[in-house]
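Removed from the display is one protein chain of the complex; every other protein chain stays in position.
And then chain A:
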Amino acid sequence: MKKAKVIVLRTAGTNCDRETVFAFQAAGADVDLVHINELIQGGKNLEPYKILALPGGFSYGDDIAAGKVLANELIYKLRQDIRKFVQSGKLVIGICNGFQVLVKTGLLPHSTLTFNDSGKFEDRWVYLKNVNRNKCVFTRGIKGIYLPIAHGEGKFVTDSKTLKELEKNDGIVFKYVDGKGREAGYPWNPNGSMDGIAGICNKEGNVFGMMPHPERFLSRYQHPHWQREKLPEEGGGLKIFKNAVQFAARHL
């Protein structure tokens, strides 16, 4: 089978790009790490790629609002290319800052990510439950997952109309839960997100964004309890990348 081609987009302030590249490589993809200026200036284009990943970090210093400036750049400089990419059913994943970018470009349903209720940067591991009914390509076969978060602006906010649409269209993917899989408040929900939402997808299921970092849990040795618990060799985050790569190889 031909390897799926993945583009990981970086810019000033991106800092999880190398891990994201590694995660996709571990999942069996052929990955290019590309600076956004190469796309804008035309040296590279999105055409040969099947998966676009917007990694975590602090793009443009989180100036104005997290992800806002990169989102603005994507909409106003690469609108046609991005739209074509998404409409052809190719996959887009935004992790952490990438998720902030995706909601602010409008590629995900009308919503935003704003400052954590705690007023602090929250940096620790959280429990997630997959509530998706199989729409999201990335999370098929995942029930629950334990992943690290690291963000100051991760509070998911939307209006009641969009929330209903998200539920109807199977757009809600991950929710923050307590250790037993029940929806719970702070500290389980680290940022005060509406309905505990940690990740959403569009109604086609090919654009997905999440605040926690699956690329930081690819091996059991990255788990905080790896010496205390019996864990499988493979970290829980890898499945998300494998799902995408396998889908791309089969269907795109």
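Note that in this section a residue touches a chain if its C-beta (ideal position, glycine included) is under 8 Å from a C-beta of that chain, and two chains touch if they have at least 3 such contacts; residues count from 1.
Rule of thumb we're sticking to: contacts and distances are computed from a predicted model.
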Identity of the absent chain, which is to be given by its UniProt protein name, from "Cytochrome P450", "Response regulator", "RNA polymerase sigma factor" or "Phosphoribosylformylglycinamidine synthase": "Phosphoribosylformylglycinamidine synthase"
Touching residue (missing chain; options A:Asn15, A:Asn72, A:Asn169 or A:Gln246): A:Asn72
Per the touch definition above, residue among A:Thr114, A:Asn169 or A:Ser219 touching the missing chain: A:Thr114
Residue touching the undisplayed chain, where the options are A:Thr158, A:Asn189 or A:Asn202: A:Thr158
Chain A residues that touch the omitted chain in the full complex: 60-61, 63-65, 68-69, 72-73, 76-77, 110-112, 114-120, 155, 157-159, 192
